[in-house]
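This report concerns only the one structure given below.
This view holds just a subset of the chains, kept in their places.
Which chain is which? They are A, B, C and D, in the order written, and residues in each are numbered from 1.
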């Protein structure tokens, strides 16, 4: 639509009303999308009295970052009162390798399934794709047994394995849809030039994959970073990821709730993924065009 | 070096402080404490973790579980034997029978009780009650009368959190109060279908329906501590909740007997008990076994029983701990428990998984909460209760 | 350079036979064009030669070597693709050098070879650009450079010009022809454009549904197409076809072309005296007469030597600059004539057509093959 | 001799692709299909607190369908799924179309619409729980502005609680749908729009009659992605309503979790998981079929 500049009598009131309508709807939705963020942020900046006494949507009286500080390095999570700080590193140590593995594996699988098709490769793709749709609650128990057999229980490696496997379905889908649009002739040319399977992948395809890599990485990073279920089921204590720590910090069975600290903790937890979306969101939309939208 | 990985869901507030005491005591005795807290929903999340750890063949040493679940785990052969420590410490002599029933399986100890909570408490704001010239009610009729008066005065009579376990907490106090101790045992413990379908049970549900008029409309999903805050602030007059509610009052600097009143819910001498305990799982390795023994010894030690329960708001699980440091509510609780134990009116809580394990407890919760949150008739509720329990057994 | 020999090659994808028993022989240094409509199997055959597709049955030889089981990179061939298939992330220089690099040729030598080829193709000023920064013709040249730099035994081209605009296509065509002459290379070239085939080839193989229809020199294919399909494929504007019946008139074979719908109505008589094959077996039978538009010319005289003169009426006129295309009605038949632009014609004009009968083709009506 | 070596090399080269996808594929086979088979087996067994491999036939399924809680959960899934998918797509499409009207600060607005995707359901649920809480959130605020009769109590109404879930879930996902459609709109052939406006169609008609109908594949992708989110919804329920009031807003994933881990009914939990998987398959198999049939001629 962006290039259509159909002749219309200039300054027509119709056009003016139309623009107004468009803008009001857009802004209304901005408000709707921002409301929870506003509530969370403003609550994190209030002190407890203000929260108990005032309205949820009221602005904080003064900017008060003590809750943030508390959540970061003082709040008690179980017997350790270290705040979220140590768990943040746990999540980083888990998310980065898991994102890398699942992305690389997904890229290789997508590449193989589109450019080196063989008998049954379509069925393999279908089987992998179906993996997107398995509710994770279903796999906890057998996964626990398997991890026990592999001696990976309660380690970050176990989590990396789990996330890599369940991420593979989506990354494969992304890369496959992207590589389908790249002409086979490129692979043929490289084959004649003497390049093999891996050379073609690393020298020819990978360098032109950034748009879809961005999509896969953002998607995977968000999924893995925000995962609670696997984290809580397959790790304990000091090796737990951030989401589990957040849960432990926020959930009290019998105790006083410090809402400001809870909200600050939630924001700290969400900060990396938010940052990724704000910084790379544009590439995400662009990459979607290239990858997951077909037709 | 004794090692113990402790899986628990005490992650904050007084509970966290309490368990920290245990950790420090354990470390003082040279132990290595591996903390594994999993918060959420009174052990919902922890239940998943425990199962996956057991299936992975790597269970934690000590796990916070309670009630019949202990027996079920023991039956599955997952629990270790604490007979040595128990004999050396003479546990048989110091624990009330109701608790022994829970922590022993097949004649030997498999778990260590930490504390005793009383479930059937009313927490009341005396100032508010005074406004309508009322006292804490001693019978359910009185309760209804007081509530009506409060309501007329524009005060919410009952602070209420609408979560299934809270519904069930109120429900079981009503069962105990209206049905009496024998009815409670028949219906709630033995799951006798005649009792479950009796007119008494219908009356219980009628009372539950009445209670709905005594609460504010925003109750669904409310956390119990927010309900407690309503009492504290004078927005509501009473709350029916276990003695962990005391922690909230204490945190706000309120004094028992002055700023708030604790009184048992109306019943004739009954006592609904909730007890936390740590079950000791089968672990391999000398150090871990040593850790378990040490932990067991410490948990039931007088010193820890005192400090822990002071923080937690509950009373010691062993009956020989001096109560002088405890507040009036705790002392009352201890007295009532001792007498209830003597009169055999001490019963386990269903809502808190002492009298019944997961499936049956769940059936109770489902029906009670469904009834409370809808317009279901009491007759239908009793029928559903029988069906659900039959299905869960 | 090497000769190429394909013997009874068959290719099946599952149950579908895409190439059906193709045999072709090509000498050292010759230029073979595979011509055919879309989907007839041209690319598949080329890919089989390159080793990019397995050969199901038969044998392919390059020089003396059977290459059925030789990996593409070891067949010593180079290929230029329709979409050019340039590596989008590499500079022009890297694109050209990639094949050398894969073969482990040291950097200095690579640079030397690349700059030689770049100079030859006049793309030496583009070496640092990426493909996206090149025009169509420049990309085409880079793709050629990538093939040339390896000095392979055989060059394979898969419709290399079809993405270019008309003018550039003309230029590049001449350039390929010139390169062929200079390098004296063996070339297999796939196209569906008959003009390209005619101008470039030493030999043309016309494919249809995986079968070679005719394998001959361009002139032979143009002048003596073995069947109606080829006759209509080659030549632009295409050959005119007329239904006729052969009869003997005065010892001469004559084609009767009906001018009305009524089979007994008026007829045109075209003498086929001196036709290069024996027509006697077809006397009294239905045939198709094929006349190329340039073999119909304007005449003022009623008779012309070796020609039949037919009167018609002009229907549509399309001046193309150098020539004019005239659609002419002969009764119910419509024929196209390509005439000199100096002759003025207007719609509705009467038009005396002189038909060059020596260059006329006769096809069997049933089998559509040339008699 | 050379040809034998060549043959081996060619064979080896053909083997590489299979070797490359083997690890990932085997992992999927085990971790997805192996586990599904395991779960299916368990769903016919008498497992209670721990897996038990003694088969008892269809008994767990009978019990499952007798449970009121399950029926509520399953009905909720259908209501939630349909409403969530439909509303997300409507809002997503609307926003995409509006954003496509040459909006000056499109980038900023797009980011605002998209950021909820970055946030975990736990946080989404908590925030909305507050906003929708009648005595804390929006209702109180609006009433304090003077609109006394305003009421917004979905979360405490057992007939509406599931729509509260829909609201929060739509909030989280409609931005993503918007992005999906925006990128599809951007690749629509401009000439088609020109042709339609020459044909006399108004802007609204152009979208409704021509552009949107031609984006069927995008609708398909959106539906599949949203369906997968709906079926996996678990955290949101826990954080927002925890299934309440009563259990009126539980979803099957929560049911399965509750049965397996809280009520020592692993058999019934597994049976519910299998029913969920069958539901997924009912949606996915037709999609995969068309997807793969399409890919043959790519």
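The working rule: a residue touches a chain if its C-beta (ideal position, glycine included) is under 8 Å from a C-beta of that chain, and two chains touch if they have at least 3 such contacts.
Remember, it's a predicted structure, so these values are computed and weren't measured experimentally.
Displayed chains are single representatives of each kind; full-complex composition is A x1, B x1, C x2, D x1.
Rule of thumb we're sticking to: only the chains that are shown with their structure count from here on.
Taking the mean Cα position of each chain as its centre, C sits at the greatest distance from chain B.
Centroids of chain A and chain B (each the mean of its C-alpha atoms) stand 39 Å apart. Between chain B and chain C the centroid-to-centroid distance comes to 92 Å (mean Cα coordinates, whole Å). Separating the centre of chain A from that of chain D, both taken as means of CA atoms, is a distance of 15 Å.
Within chain D, contacts with two or more other chains are made by residues 13, 51, 257, 260. Shown for chain B are the residues that touch two or more other chains, namely 40-41, 48, 51, 55. Chain D contributes residues 13-14, 16-18, 20-21, 23-25, 27-36, 38-39, 51, 91, 94-95, 98-103, 107, 109-124, 126-128, 130-131, 136-138, 140-141, 144, 171, 175, 179-180, 182-188, 190, 193-194, 197, 215-218, 221, 228, 231-232, 234-235, 253, 256-257, 260, 266, 273, 276-277, 280, 284, 288, 291-292, 295-296, 298 to its touches with chain A in the complex. Every residue of chain A that touches chain B in the complex is listed here, in rising order: 52, 76-80, 140-141, 143-145, 147-148, 153-154, 229, 232-234, 236-238, 244, 247-257. Contact residues on chain D toward chain B in their complex (touch as defined above): 48-51, 63, 66-69, 129, 133-135, 153, 155-158, 161, 238, 241-248, 257-258, 260-265.
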